[in-house]
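Only one protein chain is missing from this complex, and each of the others stays in its spot.
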Amino acid sequence: MTPSLPRRAARRLLSALLVVWGAATISFCVLHLIPGDPVDAVLGPLVGASPELRARVRAELGLDAPLWAQYLTSLARLVTLDLGWSYRLDRPVADVLADQLWPTAELAVAALALAVLLAGTAALATAGRRGLPRAVISGAELVGAAVPSFWVGVVALTFLSFRWGLFPGPGAVGPHALVLPALTLAVPIAGVLAQVLRRELDDTLGQPFVTSVRARGVGRTGVLVRHALRHAAVPLLTLAGWVFAGLLSGTVLVETVFARPGLGRVLVSAVTARDIPVVNAVVVISAAAFVTVNLTVDALYRVVDPRLRGSEAP
Amino acid sequence: MTTLGVPEAALWAATPRWRVPLAPVLAGAVLLLFAAVAARPEWFAVHSPTASDLGAALRPPGPEHPFGTDQLGRDVFARVAHGAWPSLSIGVGATALGVLLGTAAGSVSAFGGRLLDRVMMRAVDVGLAFPELLLALIVLTVLGPGPVNVLVAIGLAAAPGYARLVRSRMLVVRESAYVQAAVVMGIPRPLIVLRHVLPNTLGPVSVLATISAGTAIVVSAGLSFLGFGPQPPAAEWGLMLSEGRDHLQRAWWIAVFPGAAVTTVVVAVTVVGRWLKARLDGGPQ
Amino acid sequence: GSPSADAPADGTLTFAVDVGPDCYDPHVSPADITAALQRNVYDSLVAQRPDGTVEPWLARSWEVSEDGTRYTFHLRQDVTFHDGTPFDAEAVKTNLDRIADPETGSQYAAQLIEPYASSEVLDEHTVEVELTEPHAPFLQALSTTYLGFHSPTSIEEYGTDLCNGGARHVGTGPFTFTGFTEGQQAVLTRNDDYDWAPPTARHTGPAHLAELVIRFIPENSVRTGALTSGEVDVIDQVPAADIATLETAGGARIVRQDSPGAGYTYFFNTTRPPFDDRRARLAVRAALDLDQITETLYSGQYDRAWSPLTPATFGYDEGLEGGWSHDPAEAGRLLDELGYTGRDGQGYRTRDGERFSIELLYDPTYQREDRITYDTAVQDQLRQAGIELRITPLGDGSYVSTRDDGEYDIIAFSWGRADPDVLRTLYHSGQQLADGGANASRLSDPRIDAWLETGLTESGPEARAAAYAQVQRRIVEEGYALPAFVQPRVIAAAPAVRGLAFDPSAWPVFYDVRLGEGGSQ
């Protein structure tokens, strides 16, 4: 007998929390290693500030407390889901992030959908086949997976938007403004997904059970759609964590290029301005999201592959 | 851009089956060329990468300046050529650092006993919960911008992935029939680790690292693009891309050529890496 | 017939700027963009004309006491805040007290009215402000958005929490602050009750535009593209290189205004070698061909600078123009004199085997990219003169402390302010960086200090101008700082945009703007 489901779930949850705690601790430590004074970040470098003003700000931000106290405070806040107060923007971190969450989510979801669509089409069209179209498509995937997305973005912007006016350029107004950034973000992800998907489909098509299926009179499409796709879902799920991280990192660059608001840009400016509460919050949130994605994927494995039910995750 | 190390599963799965090794040969030649350019840029470019000639600013590609000139009248070709060294060395160095740290951590985990393994793997889990770019950004905030720091940042960010890879591979090798055969022969443990476990772990890991070096180059370019890499007036591809952005409408060549260089190198590295891996996989059959 | 000039037209104008404010409270934030954006929401007591003279605005008239320390303002009686609160003497007192209160954490406004002592409400619409000492730029300071007026109700409600944008910002201006998304945009809606425009405006009554949207687009290329694609109507901070293209190909109208204050200036650290020696400073100056760099990098759109003040600033000394020239021979002579007669393998001059090497410090987070390029060109020209310039980015948070400790040879920035008193912030010995000033040359020159104090207390324009001319001349003579170029504020507008102009601080004024049928007039 395997341990009961609740116990297993509890253990997984505990290790997930451990990871989140570790992430919070590391980011706290790392950000306190940074040379310089966070008060400078709060005030900005443009105007020198009098020592009195600095002392006031320091006290206001709780930076005069000893480090361990600051650490405990930040953990205690975390437990109550209070993400703290942004140094630089002087407002609750939760508000700052809440504003930026939607544009980023919108971009990420659109890019993900686009990537899956592109990859699925490319892989299904070429799986189990040979010849020129396949060579061309796999070549394109290879390049797509290798090319830096910020460069794709800049070039696409110049030609597709500025020169030929096919797409709107900057900002986040309307669904059509989403096309170019989403495409830019989707290209490298689609490149990798398509390769994995096709390889998986190919492998599945080579398995003995496919011979059985075909012997029953099922055609190529039937085999691909009814049997092979589901097999390919397992390695694709394995990639979910990578895709998630790729989307998150990708948004940082794509948002910069396309002047879109979002978590990525908030993050970059928070990191450079040493806005510790914001960075901590992004780190903790992304670690939590990552862990959630992995937990979900673990559960999905069991849905997709009945062999894994009642056993530990692969 | 894939800003992350592609997980192992993806790499193993994504091997194209080249019938004629034309592509890897071609890619290998490209890499050799870039390596030569990185080592001796002055053999390829007559102009200095930093000397500006304000009178010749923003010239389009032509016989005198094959890749044109930038806003300071610097020769873009010379800058691309001289940018090969920082760009390539950051990518390769970061990967090497990641492999080194990952191997150290992975070995400790695989051979250091249960407790150490647990602690190490939880730490690796935490490391893996950060997107690589985020981790690199945080490291860079501590270290400050600069090429060496970018190298360290990417290396550190990649290390948890390698640690896990090395550990799992070592466990597989450790339990393998040939290691058991060596035990049966009475070969002392340290010798077994040295002769069998390490070489058979590092082989596949280094092939994967080859492929990841491409990723590292892209990530380093991304960090330069965000302003964390080498600083002006250095010639580095990511930085050049970032500097050329504002001039795209009038002088596309400033950003397009370094971008094309990054893309070419990364594609070539990937092709060679995958070919190596295909050979490694295809070996025992 | 043509529509009456005073009838409110409708339409939304989108204005794209390069950076959103970190803090929207003009009393707190020193940011240019905060002032520019909030100009539409907050009115001032007085309005400044481009020639430096001051007109009434929310104050109908005022008197200044003999000793220049007491100002009595008679306020308009018909002004109300957006929330219906009447604008009165009490409101003026509340706001000025708030600025001066250290609790507020003002980073700039408080400095503008540094000698502020107190305000006294004489009657409902008369207020008397008392200063501890005479302060000539006081009225000019009052004309800026930094000294705009919050509704006392909103101050009471939000207190120090006015950094966020949005509806909490209640002023008396032609627009109300209605919508706000951090990092993305701010939406301002016309105040239909507005009827107290300053005489500097071209019309009276409500603004023409129904809505003003300010979008934050940091990428230059993206901002330019947004204008050509019609996504936005007006863009700020047009890169010099794009000006010509926009005008010819894009059909856009370029509106420019020289910014008052100090242009982009290289400040030499005069407290440590080599720049404690005048010859080193002059050598660097002579080695540089600023005309060529400015001309090339800014496509002929910006002027090189001759004085620590920009030509648009009151008190600018025209006599300084052409005061020195690019003279490599002179630079070489000065360097020889300093003992840097040797040359090393890379062609740099050496003295006792030690290179003439200087360091320029900057914070990559805040330095504009085109200025880094400018610095790079400077670096290259100095290299040709045998001087090594190391450009050091300090992006790890240590910039401010390093700078305040004086651990640099050069730092460079520009400083906008529509009054020559800006020179005091930049060169007065009491304005060291560590104390909250901006004396980046770490200067301690008693003669300059004296002139600056004269300019501050003297109220006659003539006398002030004379004092500041002395300061400018001395700075150039001694080479304490090297003014590089003057960056005008350049705005590009779609053809349909009419009536766009600048106030003396070079902030665009949208009150008079209307959207036409397209095509330019």
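As written, the chains take the letters A, B and C, and residue 1 is the first residue of each chain.
The rule is simple: a residue touches a chain if its C-beta (ideal position, glycine included) is under 8 Å from a C-beta of that chain, and two chains touch if they have at least 3 such contacts.
The rule is short, and it goes like this: contacts and distances are computed from a predicted model.
The protein name that UniProt records for the chain not on display, among "ATP-binding cassette domain-containing protein", "Multicomponent Na+:H+ antiporter subunit F", "NADH-quinone oxidoreductase subunit M" or "SpaA-like prealbumin fold domain-containing protein", is "ATP-binding cassette domain-containing protein". Every visible chain touched by the undisplayed chain in the complete complex is listed here: A, B. Summary of contacts with the chain left out: across A:6, A:66, A:131 or A:306, the touching residue is A:306. Listed residues A:54, A:88, A:199 or A:227: the one in touch with the omitted chain is A:227.
As for the chain not pictured, it touches chain A at residues 1-3, 8, 207-209, 211-219, 222, 227, 230-231, 304-307, 311-312.
Residues 176-178, 180-189, 195-196, 199-200, 203, 283-285 are the ones on chain B that touch the missing chain.
Everything below uses one rule, namely that only the chains that are shown with their structure count from here on.
The chain pair with the larger count of C-beta pairs in contact, out of A-B and A-C, is A-B. Per-chain Cα centroids separate chain A from chain B by 21 Å. Once the centre of each chain is set as its mean CA position, chain A and chain C turn out to be 40 Å apart. Within chain C, residues 219, 221, 225, 364-365, 395-398 each touch two or more of the remaining chains.
Residue positions of chain A touching 2 or more other chains: 34-35, 154, 157-158, 162, 256-257, 272, 274. On chain B, the positions that touch chain C within their shared complex are 50-52, 54-55, 57, 71-73, 141-145, 227-228, 231-233, 243, 245-250. By the touch rule above, chain B contacts chain A in their complex via residues 1-4, 6-7, 9-10, 13-16, 122-123, 125-126, 128-134, 137-142, 144, 214, 218, 221-222, 225-227, 241, 245, 248-249, 252, 255-256, 259, 262-263, 266-267, 270-271. Of all residues in chain A, only 34-38, 40-41, 43-53, 56-57, 88-91, 95-96, 99-100, 103, 154, 157-158, 161-162, 165, 168-173, 256-259, 261, 265-266, 269, 272-274 touch chain C in the complex they form.
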